[in-house]
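Here the complex is missing a single protein chain, while all its other protein chains stay put.
After this line comes subunit A, so read on.
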Amino acid sequence: ENVDPQKTAFLLRKAWTLYSVTPLYRFHRARLRDYARLLSAFIAAEKQKGLAVEVGVELDVKVVVSSLADLRGSEQDQAAVLVQLSLRSQASSRNSEDKLVWSGWFCSVYGDDLSENVPEDFTCLPLFLTHGAESYTSMVGSWFQKTFDCCFRRLAISPLNLSWMVAMWAGCKLDRAASAVELVFSVPRLSQPLDISYAIHPEDAKALWDTIQKTPGEITQEEVDVFMDCLYAHFHRHFKIHLSAAKLVKISTAVVSAHCDGIVKILQSQYLPGALMLLTELAISQIQ
């Protein structure tokens, strides 16, 4: 679990779009260079077919596929696989600094539930995270689907799971500049749409959670429910509105922020493994 913060720095403070991925058939870690070449050719062909990403200037898309050995939970987990797309200008070779335009990585952090039950030829990396234009995501996804007979699905995060995240990370140790614990609700079925942002001072949210959590390092559903009920009750006392009947769409803490459409931002490296573990679990339940 000792993840080198240097190597994973690029993961932090970026908004990642989440997908669940079914196991990859006959994926060979020794062939990463080959895969990069094939994916690059695929993208070039797609662009020629007219599914151009960049209008106008013809830019070469360079593909790099690499292994992130440290990014895993247990020894059973497969190491993460990172795919990066850069644009290299064909024009001048002088100023040829490649511009990174899209990143996507497959990972599994304590995904034993899935990997235990899968035949040998399959590689389990159930969580896929992307950052960059949707058109690139679509091309990379298509290639992987064709090549490894896998299936991608957007990973939605339910209000139940969002409240787990709030509870889990509201109690984290805070540094001086910690941001508020924020819950964003959307109220459906009204004549005019209404959004409610409920932000709690991080010290006060932590103080509340600390009195609820019985065992450090362990969280129960009951504790999460009590935490949320307390927040709902405080809100109701003032506004007479039943927040529990509204849709929780986004949460933000000093550690992680997450949106119900499956978009996540991880802000601190020490909580990266914990966050990935939770997300891997969500991905696996969506697959099964």
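Methods note: contacts are C-beta pairs under 8 Å (C-beta built on N, C-alpha and C of every residue); 3 or more make two chains touch, one makes a residue touch a chain; residues count from 1.
In the analysis below, contacts and distances are computed from a predicted model.
Colleague: Assuming one chain is omitted from the figure, identify its UniProt name from "CENPN protein", "Sodium/hydrogen exchanger", "Glutathione S-transferase" or "CCAAT-binding factor domain-containing protein".
Modeller: Missing chain, UniProt protein name: "CENPN protein".
Colleague: Identify the residue among A:A15, A:L160 or A:A233 that touches the chain left out of the display.
Modeller: A:A233
Colleague: Which one, A:R26, A:R154 or A:H242, makes contact with the chain that was left out?
Modeller: Counting the whole complex, the residue in contact with the absent chain is A:H242.
Colleague: Taking the entire complex into account, which one of A:V81, A:I212, A:M228 or A:V249 touches the absent chain?
Modeller: Hidden-chain contact among the options goes to A:I212.
Colleague: Could you list which residues of subunit A touch the chain missing from the display?
Modeller: 180, 187, 189-201, 204, 207-208, 211-212, 226, 230, 233-235, 237-242, 245-246
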